[in-house]
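The structure under discussion is supplied below as structure tokens; questions concerning it will follow.
What you see is the complex with one protein chain gone and the rest in place.
Coming up: chain A.
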Amino acid sequence: MKFSLSWLKQYLETEATVEEIAAKLNAVGIEVEGIEDPTEKLAGFRVARVLTAARHPDADKLQVLTVDTGEGDPLQVVCGAPNARAGLVGVLGLPGATVPANGLVLRKSAIRGVESNGMMCSTRELELGEDHDGIIELPEDAPVGTAFAEYHGADPVIEVAITPNRPDCMGLYGIARDLAAAGLGTLQPIEQLDLPGTFPCPVEVRTDDPEGCPAFYGRVVKGVKNGASPQWLQERLKAAGQRPISALVDATNYMMLAYGRPAHAYDLAKLNGAVVARRAKDGETVLALNEKEYTLDSDMTVIADDAGVHDIAGIMGGEHSGCGDDTTDILLEIAYFDPERIAKTGRKLNLTSDARSRFERGIDPAFLDTGLDHLTQLIQTLCGGEASEVVRAGAAPATPKVVHFDPALTEKLGGVRVDLEEQKRILAALGFSVVTEEAGFDKAWAVTVPGWRPDIDGAPDLVEEVVRIHGLDRVESVALPRAEGVAPPTATPVQKLERRVRRAAAARGLHEAVTWSFLPEAEAEAFAEGNGGLWTLSNPISEDMKVMRPSLLPGLLSAAKRNLDRGASSLRLFELGRRYLRGGGGASDERLSLALVLAGDKVARGWVTGKAQPFDAYDAKAEALALLAEAGAPVDKLQVMPVLSEAEGGEAGSQFHPGQSATLRLGPKNVLARFGMLHPRLAQQFDVEGPVALAEIYLDAIPGKKGATTFARSSYSPPALQAVTRDYAFLVPVDLAAGELVRVVRGADKANIVAARLFDDFRGQGVPEGQKSLALEVTLQPLEKSYRDEDLKAIADKVTAAAAKLGAVLRG
């Protein structure tokens, strides 16, 4: 909301400067968003008198003036205005000044060979009006040499943001009231006018929807003459950001801006029969003043006559019955509409207006007669006319709210001690009336809430009133009580897990990305397996941000694509966050996961390594295992299994290369991670070139640590005897998973075998077709005594026997 300082001063008698007013507005909770001070715009413009005017030697339409600026020698100025003449007092822009209308910086120059030291200005050039037919003519006695801003009496404009709880401050009078309460001046009372009509109101006014429109007051003014509003009114409206339209329309807008009270003026000639507040009929339409047609329904309140709807009640008038230049008789409407009804109707029609924003927040229901009188008076002042008596249909809710308030609460909740007298003064200045309920001054007070404060509904609201007017800056900081000793740790196990895994990934060379939680539908669907249904927004901001991600991979893939498109050659990205699944009872199930994408070169071409090497599925596996280990998962117990069997409700490998992907599982069901190469079809969908390795780790699936935290490690007891290693090479069917062989060998003799590591996978010469040779290094740890040959033989027999169960044959 914007207003000019002079308008504010109509309601607030004050000597305060605009800066003091702005500071106080901020202090009481009316946030100042800007101050427009025209004196700044008009810097460098001066009242000046033309001493002589002569024809320009080289241009017919130009004159060469000598201008008295009030100091020093007169200046020579070239001017093209037809009204420039000797003796004229006008406004001279000196070199260095900026012309407000076009931003041109004036400088000393030569115009057609004649020196010019500035510019005589028109009203349009100074943004003071539209006139551009000639230069400004000031009265003869205007003081030559004075800064024009000072002479003109420039009026600063203050723009404030009004919080939605303060409909009273959506009228300037409410702002003045707050400032007065805060000690910045004296509030001028609203005059109680008594304007009895001179004839009965010729129009029947009725409310058939007392819920939506509890009160509907009206009166006719006959014989008005519409036209442009006077300058003072136009200037106030313009300062407030409203376009002046015509005196009748401007008058209602002025009422709204001044007192926060919307009203409406109908052209009586366009009305037929009784004017009634009623529910709209389903499908009924109205062409509103914004020239759009709205289709209404029976939940909406309208003002209508016999012919149809003329007003979407409390929101916007109709085009048909609006006032125009030829309007002579009008019906004024001032009504009280139910805030909820207005809010719902406005939302449904997606129609905002100044009236709606005030009605839905709640205007003063008591301000009907006074408001109507003031509007009538203003219209009569502007347009003449004769007013009828007022007709009143219904009545506004009148029961005033009373809040029981213990003034001690101000200190208990507000943290500041304010004298009881001062508390009373503040409340009274804001329009509350305070009555002590019980004997003794410090007992609870009964505080009656003024009608313009619908936001007040309890004692804490009154604490706020007292504290904000008293001054929030007078609240002293008080330290929170602190537990004795060193602050105990507060991080949850999940938080610790997140931190650890995040920093582990970063330490492994991955960059942490944060990508949108929402995805394009197609990308979400490509990763929706086993999600139980995607969460799709009703009102997405765009099609690209429509569905909550069921996986972190699509977002990372898109980020990878953007990076590759920007010329990145190697990408290691990860993200730690939630994926969104369906939970029980219609709630969401948001699961913590870490996803990573490896794309481009794993190793750039190098003088040692030769050609660039791409990432492969083993890189993704390495990251997955390393991060799972950091997350505390028992990685030595994990099994490498297919991504998703069809029995598990998915098409195997639809996101991953079916032959180059796997899951890491703890037991057959609990998938802790999946990893592998991106499916070429998806690579195409995401438009990423080159092989891409992916992994997704389900941090929520990792079993937590059991038992109480202990710090002491298990005792350290290195074996007394040295371990020995033995190598075994087996011929196995080519489709046997190497991990299987390692697993059975590792388990062949649990007392002696402490490790088995695969170090060779060979196919080709010397290995029969359909087979491969796998070589393992097995570590044996003797416990009490060193191995004898027969001990080693026995272990070897167990190894070969175990391997044989998988069809593995020891190579000779």
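What we mean here is this: a contact is a pair of C-beta atoms (placed from the backbone, for glycine too) under 8 Å apart; a residue touches a chain by one contact, two chains touch by 3 or more; residues count from 1.
In this text, contacts and distances are computed from a predicted model.
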* To do: Identify the UniProt protein name of the omitted chain, choosing among "Carbohydrate ABC transporter membrane protein 1 (CUT1 family)", "Phenylalanine--tRNA ligase alpha subunit", "Nitrate reductase" or "Transcriptional regulator".
  => "Phenylalanine--tRNA ligase alpha subunit"
* Asked: Who touches the missing chain here, A:P57, A:G458, A:G667 or A:G747?
  -> A:G458
* Asked: Hey, which of A:N102, A:Q192, A:S477 or A:S786 is the one touching the hidden chain?
  -> A:S477
* **Residue of A:L104, A:A428, A:I541 or A:L721 in touch with the missing chain, whole complex considered** => A:I541
* **Selected from A:A110, A:V435, A:A487 or A:A720 as touching the chain missing from the view** => A:A487
* Structure fact -> Touch assignment to the omitted chain, from A:K61, A:K225 or A:R499, lands on A:R499
* Of A:N563, A:T663, A:N752 or A:Q771, the residue in touch with the unshown chain -> A:N563
* Residues of chain A (touch criterion as defined above) contacting the omitted chain -> 26-29, 31, 163-166, 339-340, 343-344, 347, 360-361, 411-416, 455, 458, 460-461, 463-464, 467-468, 472-473, 475-480, 482-483, 487, 489-492, 494-495, 499, 502-518, 535-541, 545, 548, 555-556, 558-560, 562-563, 566, 568, 570-573, 576-578, 580, 585-588, 590, 604, 606-608
